[in-house]
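A protein chain is absent from this complex, but the other protein chains hold their places.
Entry: chain A
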Amino acid sequence: MFNEMFSYAFMIRATIAILLISPLFGMVGTMIVQKRMAYFSDALGHSALTGIAAGVIMGIANTTVSMIIFGVCFALLLNYISRKGLSSSDTLISVFASCATALGLAILSRGGSFSNYSAILVGDILSITVTEIIQLIVLFAVILIFWFVSINRLTAISIHATLAKSRSMQVRVMEDAFAVLIALLVMLSIKWVGILLINALLILPAASSRNISENFREYTYFSMIFSIFSGVAGLFVSYFTDMATGPMIVLIASVIYFATYIYGKDR
């Protein structure tokens, strides 16, 4: 059964992609949940549409480039405005996300042809190419290096930003760098996971892990295990049942979340 599955090049590529993306989601997701940035990453996912629209307007054939540029600018702008503190951050994120999504939809639906872009809503990991896997490997390396270099500072900032600042930590730089990191991860994987589900994959493993973890080490490891497990199991089930991969991964991640929630509640 598995021999047959791996005789197809597209399944080998999809499995490699899942093994690259899912631990990153598990890892970065812990900090997103810790810093209460779930809404932020969701807004970033939705802004991918605007990134594509910007690429279409500027005549950029490879819309991934325009998505990344837009995502990074959008993340930095959100951070900047949030720091100004003129309004609560969830309101600001909501306003920016709605505005960006509406702009993207308006441009892409020009002439009634939004259907050309509807595939990005649910994603398609099966059509990933070798070049795109190489992009993911580079992203994997970048995030891993950033993580090991900055995890202690990020954790300190997430616990108490003022205290971290008093210890000469560059809070703004770290926050911006982390926002850029989320933007890169979201934009480079959105084509495979889909706008509608990307946030679920970022949040669910980390939230499940948080239900049962007692320290940060456990929190990270469990989150990565849940993420990789959901990714691989979801891919294999979708292969045999001919259903979309993204939703299947999210379903399995959701089962894990509910199970850990019940376990964590009763402890």
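Keep in mind that, in the parts below, contacts are C-beta pairs under 8 Å (C-beta built on N, C-alpha and C of every residue); 3 or more make two chains touch, one makes a residue touch a chain; residues count from 1.
FYI, contacts and distances are computed from a predicted model.
For the chain of the complex excluded from view, the name given in UniProt is "Zinc transport system substrate-binding protein" [choices: "Nitrogenase iron-molybdenum cofactor biosynthesis protein NifN", "4Fe-4S dicluster domain-containing protein", "Zinc transport system substrate-binding protein" or "Hypoxanthine phosphoribosyltransferase"]. Screening A:T129, A:N152 or A:Q170 for touch with the missing chain picks out A:T129. Only one of A:Q34, A:N79, A:S94 or A:S109 touches the absent chain when the whole complex is considered: A:S109. Only one residue from A:I16, A:I60, A:I133 or A:L196 touches the chain missing from this view: A:I60. When the whole complex is considered, the residue among A:I16, A:I81, A:V142 or A:I225 that touches the unshown chain is A:I225.
Within chain A, the residues in touch with the undisplayed chain are 7-11, 55-56, 59-61, 63, 107-116, 118-119, 124, 126-127, 129, 212, 214, 222, 225, 229, 233, 236-243, 252, 255-256, 259-260, 263.
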